[in-house]
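My questions all concern the structure below.
All protein chains but one are shown at their positions in the complex.
Then we have chain A:
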Amino acid sequence: MQVDIRIQEETFSVDAEIARLAGAGLDVGGIGLFMGLVRGDAGLAALALEHYPGMTESMIGRIVAQAGTRFDLLACTVIHRVGRLPVGAPIVLVLCAAAHRGAALDATGFVIDWLKTQAPFWKREEYPSGEAKWVAARESDEAAAARWDAGGPAEA
């Protein structure tokens, strides 16, 4: 499996990342894509994202390796941005390439669900008033990840 994991401040080009997977000579039949954006809840101005360098990469690497085995992936790209991101900015990109659509789509859900609960990133909300607050973790994210343990759609 071709794996590319990047933590970066700068934005990313979805076109360029797709082209990288499609043109790698891997006989890809389909690519699943998830892109997360900064949502403008309650007058939010921006999110500031920080992470735990080293642990972040190793946790994402482990999630991707599991996805690769479970869904027989040909390639996986995960790009996660850090730093200050205004409303509407892309935060995260997950691309999973496989021979067929089912595996590509399921793997994409698997990777983003586990990333949200296992990769050490933290978001701080910044408001136009100057107020800032750390985002609390959501139980619904834990539940979304846990459903893969109980046999996700790929095993149904």
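Definition applied: a contact is a pair of C-beta atoms (placed from the backbone, for glycine too) under 8 Å apart; a residue touches a chain by one contact, two chains touch by 3 or more; residues count from 1.
The rule is short, and it goes like this: contacts and distances are computed from a predicted model.
Set against the options "Glucose-1-phosphate adenylyltransferase", "ABC transporter ATP-binding protein", "Molybdopterin synthase sulfur carrier subunit" or "Phenylalanine--tRNA ligase beta subunit", the UniProt name belonging to the omitted chain is "Molybdopterin synthase sulfur carrier subunit".
The chain not shown here is touched by just one of A:I5, A:I31, A:L49 or A:A107, and that residue is A:L49. Set against the missing chain, the residues A:I31, A:L74, A:I91 or A:A107 yield one that touches it, A:I91.
Listed residues A:V28, A:A46, A:A75 or A:A119: the one in touch with the omitted chain is A:A119. In the full complex, chain A touches the hidden chain at residues 36, 49-52, 54-55, 58, 80, 91-92, 112, 115-124, 134-137, 141.
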